[in-house]
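Yeah, one chain of the complex is gone here, protein chain that is, but the others are all in their spots.
What follows is chain A.
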Amino acid sequence: MAETHSLQDMRQQAAIAAKVFIQRDYTSGTVCHFQTKFPSELENRIDKQQFEETVRTLNNLYAEAEKLGGSSYLEGCLACLTAYTIFLCMETHYEKVLKKIAKFIQEQNDKIYAPRGLLLTDPIERGLRVVEVTIFEDRSLGR
């Protein structure tokens, strides 16, 4: 069945029908937050709830990365005291969360989106501007 194509196969063989871009939502300031509005192009491909859940989780992860709190202040102060040389040895909290996000997107793609002929692109590859959803041609419908 076409739905069980792996991601690699899809990228190489399937033709791109369209791309949908989920833009940033700046109503809460400059924090990284994507719009949860469900795009009309995905209506017949994926469940609205599922998609919104994905975007909401993404938003929460980015909020965690940018959170101002005791741990981030401690990290900042320690870094300042060591003249920022400490980052040669360890990753920043933000980078750790970005890895988590990459893993999450990979997981979502494998479980939910690839079987439906969709592909989420990690926003960091687009400069945190958009979440790019690639819609592949649905061969099972003979298009």
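Methods note: a contact is a pair of C-beta atoms (placed from the backbone, for glycine too) under 8 Å apart; a residue touches a chain by one contact, two chains touch by 3 or more; residues count from 1.
One rule holds in what follows: contacts and distances are computed from a predicted model.
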Name under which UniProt lists the unshown chain, selected from "Palmitoyltransferase", "NADPH oxidase 1", "Transmembrane channel-like protein" or "Bacterial surface antigen (D15) domain-containing protein": "Palmitoyltransferase"
Of A:45, A:67 or A:116, the residue in touch with the unshown chain: A:67
Sole contact to the chain not displayed, among A:48, A:100 or A:129: A:129
Sites on chain A contacted by the missing partner chain, in the whole complex: 11, 16, 19, 21, 23-24, 26-30, 65-68, 72-73, 75-77, 79-80, 83-84, 87, 92-95, 98, 124-130, 132
